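Every protein chain but one is kept in place in this view of the complex.
Naming follows writing order (A, B and C), and every chain is counted from residue 1.
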Amino acid sequence: MSPQPLILVDPLPRTLDSICDAETKARLSALGRLAVSEDRPMPDEELERLLPEASILIGQTDMPRARLERAKNLKAIFNVETNFLPNIDYQACQERGIWVLSPTSAFAGVVAESGVAMAIDLCRGISAADRAFRAGKERYGLAANEGCFQFSGAPVGLVGFGDLGRAVRALLVPFRNPVTVHDPWLPDELVRTHGCRPAPLDEVLATSKVVFVLASVTTTNQGFLGSRELGLLPDGAALLLLSRAAVVDFPALVREVRSGRIKAAIDVFPEEPLPADHPVRTAGEGVLLSPHRTGAMPEALQLIGRMTVADAELVLRGLPPQLCRRADPALAGRLRSKPVAKT
Amino acid sequence: MSPQPLILVDPLPRTLDSICDAETKARLSALGRLAVSEDRPMPDEELERLLPEASILIGQTDMPRARLERAKNLKAIFNVETNFLPNIDYQACQERGIWVLSPTSAFAGVVAESGVAMAIDLCRGISAADRAFRAGKERYGLAANEGCFQFSGAPVGLVGFGDLGRAVRALLVPFRNPVTVHDPWLPDELVRTHGCRPAPLDEVLATSKVVFVLASVTTTNQGFLGSRELGLLPDGAALLLLSRAAVVDFPALVREVRSGRIKAAIDVFPEEPLPADHPVRTAGEGVLLSPHRTGAMPEALQLIGRMTVADAELVLRGLPPQLCRRADPALAGRLRSKPVAKT
Amino acid sequence: MSPQPLILVDPLPRTLDSICDAETKARLSALGRLAVSEDRPMPDEELERLLPEASILIGQTDMPRARLERAKNLKAIFNVETNFLPNIDYQACQERGIWVLSPTSAFAGVVAESGVAMAIDLCRGISAADRAFRAGKERYGLAANEGCFQFSGAPVGLVGFGDLGRAVRALLVPFRNPVTVHDPWLPDELVRTHGCRPAPLDEVLATSKVVFVLASVTTTNQGFLGSRELGLLPDGAALLLLSRAAVVDFPALVREVRSGRIKAAIDVFPEEPLPADHPVRTAGEGVLLSPHRTGAMPEALQLIGRMTVADAELVLRGLPPQLCRRADPALAGRLRSKPVAKT
Partner (left out) sequence: MSPQPLILVDPLPRTLDSICDAETKARLSALGRLAVSEDRPMPDEELERLLPEASILIGQTDMPRARLERAKNLKAIFNVETNFLPNIDYQACQERGIWVLSPTSAFAGVVAESGVAMAIDLCRGISAADRAFRAGKERYGLAANEGCFQFSGAPVGLVGFGDLGRAVRALLVPFRNPVTVHDPWLPDELVRTHGCRPAPLDEVLATSKVVFVLASVTTTNQGFLGSRELGLLPDGAALLLLSRAAVVDFPALVREVRSGRIKAAIDVFPEEPLPADHPVRTAGEGVLLSPHRTGAMPEALQLIGRMTVADAELVLRGLPPQLCRRADPALAGRLRSKPVAKT
């Protein structure tokens, strides 16, 4: 009988408990012997000692080519922080047939539901009306809805159509919004399969009353939503910034919102925590501020664990993973999302 | 050639322009000769003069039996305020085969989208986090989500399953909530047809993390959500009060919210405008206040016109109406929703 | 304590057992005292004796005005054959506030699933290929699909959009067919609510590759799908005749199918049983013959019972029925569907 596979768990900034409920942890333990380093990154000497025998690595550990060569039994690396980093030699992994995986879609569900609620909030003035009410200045009925419009049926644009974009799109179905999509990494056929219309960025911006910004930040797309692009949005439009602040010219966005021309819900910021004097704090009634919290839910973290363990089970049976995203060497090098320091 | 039918339009507190866009008004004008009284209720003498010839009455005009008997050509009465009142002899209308109709579902769409957004707001702490951010006291990531839970998949209860309940239910489909329904006026079969589970009120309350209160107020159900019933809700549950304040023991609701045990979004109040010193104003972080505005949208008002005119077209062709609700003599007498003074 | 209500059950050509499973029968028995005549129509003398006390009548019993006047406690009549007949004074029922009801939608589900399967059969040549195979003349692969086309995405037309049309429409959703609808009794708004486009009959016929004929037959629409109308169908189109044969010029339909220009699935015939020498029997490969069987399923019959009992429960509580269709005096007189002799 062959010995149980060795599974290295080096998950910082995550911890095993944060990403695994009891049932998932039991499934992981049943898969093999665990070597866990949670309070600090796994020390190099321990790593080097265990690596030749390890079958699975769960964590964001540095894996240059030389180290990969010593990991003779390694079958898969799971990035559980969920942003691929340049600290792995992706090319070497591909040559060796080592899966480099990440359960990136774990956050899609919680972010999407927040995003849709925030979109409706902007269209219908929900939190603004609550603020007025708390200040004793509420108005009732039609007078309370000045500047508002019905979300159902309003044209929606999605900038970025990965896991998150598709999760948002699925939630929109009963609202019957016509949806246009801009994602330069995807073929039009795929966009149409989801009942959306592919369109160039400018057209998406100019024809949508509600725009979700869901694009990853890469080496080449920083600030691609600049002053000109934001200016294309129709008066009164609602913009949801949910992926990374760096894809937007943030000062330009603040100016548009402060002027009252558009509304925005913002979950990601150029700096976090945001400086006390940052102008977006005083951008007025048209902004909905969310301190990078739409994804940071225990339910999403535990989904990370379930997706990781389910795919590790498959990989150890010689089957391809089904739930995690596979790193593409070409793209992994382009991504520039800063990982979270800690969640 | 027979003369064009006469259509009386006596829509206060609505006006014809508020409920008809240009296209709908043109359709109405094409249907017959209009006699309109918008700035004041149609004076009795004018009404009495026109009634014998009128085919359609659009408005909330008093119609006792004696007056109905003089309305020899009347085919339908459309209540465009959308709450049936006891000022019509429903029995006499039924005997005469006069349709008494109201486009009550016109508000379902705008209320439902607001309701779902407010439900997610309560579960996910959206407006509370925005308030904290504006106060410079925001926290980031997981710390910002204390006490929050994912809306998708959470058990939802609907108390009342008329037009509004069904509109809410339709929006929930992609969120995959299991949904229980309590509506004593409906057969279980109908509830199941919509993919929901019928259940007694106590069970709906005790097993749902999110409860939408959507029941009409009648002569017999005032305050049926009392202290005992609210106490059945699980800790941390979210309650949405969207139909009429009178179905709830309002002080009990305020106590539950103020204590922090449950959260609530409230769109309808015992008095409107609400007194400046009403305790719900200071019920804290767990309340989302909405000044009777979820339905009061121009889009909903114009749907009133479209539904009315479409059914009037059918009625004048001798066909049954298809979009408006028909008054049931037995029930019309039980309803006790106070009509809006003005929207 | 008031005595239990009296329920007359006079259901021929149905029997109580055919329309009620054990659970439904128990619910019915729990509602009141039953007086049942199943082997023959309830004799007049028995009827006259029981009528003054009866609260509910389940059956197709003749109910002229004089008899209705003697039925002082009657609250509802349920036609369980499901075609309203001219043997009731609908006007008198309306005046008295007696509900005249029928669970007409009970058949929609079983007919719709058959209809969709037969539509795909025609488009994809399923039963024709099976016949060729049985004859030892099958061809394989592409050669086996000459003249076939993909059903998914093909333009569909619905002629008639009552319960059955809506049931068919619901099944089409994942097939992504664009759907046009012609139904002169319905407003365009209702058709659009179901995601369909309303259109005149000629346009529906000329632009659809698959046409479902689902219209009831009335005093005024017999043969409205005549030679000219059938000639509007595109070459190779598939027509499904599922409601009543009388709405079509049947000989013209047979000619079109025999010529090979269109295909047809036919569930209803001018005479049933169909004469042995009727030309549709030899209309060739383009016809799919179904001997008035798409609706005649035990599951549908038992749904008749469940819908009837559920609405009877409501009516006896003073509430309006929710599942059965209400007879409209004007329309009930126009319908001309021949009831089934026996199912």
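In this text, contacts are C-beta pairs under 8 Å (C-beta built on N, C-alpha and C of every residue); 3 or more make two chains touch, one makes a residue touch a chain.
These numbers were taken from a predicted model, which means no experiment stands behind them.
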| item | value |
| --- | --- |
| Displayed chains contacted by the hidden chain, counting the whole assembly | A, C |
| Residue touching the undisplayed chain, where the options are A:Glu45, A:Glu189, A:Asp235 or A:Glu271 | A:Glu189 |
| Missing-chain contacts mapped onto chain C | 109-110, 113-114, 116-118, 120-121, 124, 126-127, 129-134, 136, 138-142, 144-145, 148-152, 170-171, 173-175, 272-274, 276, 281, 288-294, 296-301, 340, 342-343 |
| Touch list for chain A against the chain that is not drawn | 91, 94-95, 97, 185-190, 306-307, 310-311, 313-314, 318-320, 322-323, 328-331 |
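To be clear about the criterion, only the chains that are shown with their structure count from here on.
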| item | value |
| --- | --- |
| Smallest count of steps, each to a touching chain, taking chain A to chain C | 2 |
| Intercentroid distance (Cα basis), chain C paired with chain A, Å | 50 |
| Whole-Å separation of chain centres (CA-atom averages), chain A against chain B | 38 |
| Whole-Å gap separating chain B and chain C, where each centre is the average of the chain's CA atoms | 34 |
| Shared interface positions of chain A, touching two or more other chains | none |
